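Structure provided below as structure tokens; questions to follow.
Excluded from the complex is one protein chain; the other protein chains are retained at their positions.
On to subunit A.
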Amino acid sequence: NNRSVFTNQNQKGFNVLLAKYSLKQRGQASVSYAQSLLGAPETRLTALDNGLRIASEETGQATCTVGLWISVGSRYEREKNNGAGFFLEHMAFKGTKKHPQSALEQQVESMGAHLSAYTSREHTAYYIKALSKDLPKAVELLSEVVQSCSLNEADIEQQRGVVLRELEEVESNLQEVCLDLLHATAYQGTPLGHSVLGPSSSARNLTRHDLVDYINSHYKAPRMVLAAAGGVNHEELVGLATDHLSGLSFEYEGDAVPVLSPCRFTGSEIRMRDDALPLAHIAIAVEGASAASPDIIPLMVANAIIGSYDLTYGGGKHLSSRLARLSVEENLCHSFQAFHSAYSDTGLLGIHFVTDRNNIDDMILVNTFLYYRMNLCTTVTESDVARGKNALKAALVGQLNGTTPVCDDIGRHILNYGRRIPLAEWDARIDAVTPKIVRDICSKYIYDKCPAVAAVGPIEQLSDYNRVRSAMYWLRF
């Protein structure tokens, strides 16, 4: 995804615990921001013969996170097997050929490690957080999970119920529902419209054969990255990978290499009205920039200018984001956040907000008026942009607060960009953004474009799509 202020990635995994580590600077009283950027350890990248890439950042800590990031997700699934990746993630820790479930769990627990996974639309990750000295064992377990997952019929049948229960549970997380529906309508008819969870019929009907098919078509070495961060030695890591992962296949059956075709964005809307719900969740998005596009930085700065807001924010009407100030002063919403989900060739740039049934119209008016035209496309000022840049830099640095976020960063960067983009480079690119660039780029993506609207809850007050669409331009300009 997305290095945006609000990371919006469908993280469907169990046991995702983020332990808080702090980067220890040894023997230094204080380090300036510029110094720390330049002093960050380099991410080393190697490739094996079968195409597997290995990347690591060594920080000399006692703990580490190591994982496999795979370039596969719901976007690679077809209608028939939508949800296979998610199901497979459930099956991943049910035992391998060498270690049945209890043995696998025992191995992990005895190290005191955490074994987790997540699936998103374009990436899947399996990772272990362990002590640095347990790196060899961790890599061995990871390689087994990915290469020789046992996939028992009995486990599959049992997991069906678990997946269905999880589907039921996610219905109550209206933010996820709203954003899922947003993707479904914005990318209708294309694979990006598939939800990561898959429909309930998948949970009921997927067979072992489907899952094995999925693994054989997509778990290929050139699409994988073994990433590690913490107290890891790169050479040691490469050695371990050669031992355990050089058997990963790199050939496709019948030479059928899956190629991602572009996904058409459709300006459209989907409304799930339910007056019994207390609050309405609404998301409005336009087609944004892809992950590797240079336009991403100004768009992230623009999102930082809009910012996010929640009823619990203590700043009240002194918040710097203009939209947040208005939300407080006029009681417009319970929360909002600006997001940018970037995929490999497209993206969704938008805003998601939660409000009660009588403020929807005002919120949309202010939101579209403010976000889309006034502030971003036409009149964003020097001080707004400076504030946004600082907020973005702080967020980028602040997100990397532990070996797991760093490892995740490495994995996703290698998959998206082919290399790890260091903080110093992000910093330089952010510094290069001027108000004129923000205005031009935002006009390019936002001004007079058809948005996709998704709404859940008591949304009677949500205006007709044509009205939202005509709020995307002004007759004055």
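Heads up, the rule we're going with is that contacts are C-beta pairs under 8 Å (C-beta built on N, C-alpha and C of every residue); 3 or more make two chains touch, one makes a residue touch a chain; residues count from 1.
Quick note on the criterion: contacts and distances are computed from a predicted model.
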The chain that is not shown, which UniProt protein name from "Phospholipid-transporting ATPase", "DELLA protein", "Cytochrome b-c1 complex subunit Rieske, mitochondrial" or "CDC20/Fizzy WD40 domain-containing protein" does it carry? "Cytochrome b-c1 complex subunit Rieske, mitochondrial"
Where A:G189, A:G254 or A:G314 are the choices, the one touching the absent chain is A:G189
From A:L167, A:L211 or A:L226, the answer for touching the chain not displayed is A:L167
Among A:L88, A:C263, A:L319 or A:L423, residue touching the chain not depicted: A:C263
Omitted-chain footprint on subunit A covers residues 83, 153-154, 157-158, 160-161, 164, 167-168, 170-171, 177, 180-181, 184-185, 188-190, 193, 195, 197-201, 203-205, 261-266, 268, 270, 272, 287, 345-346, 448-450
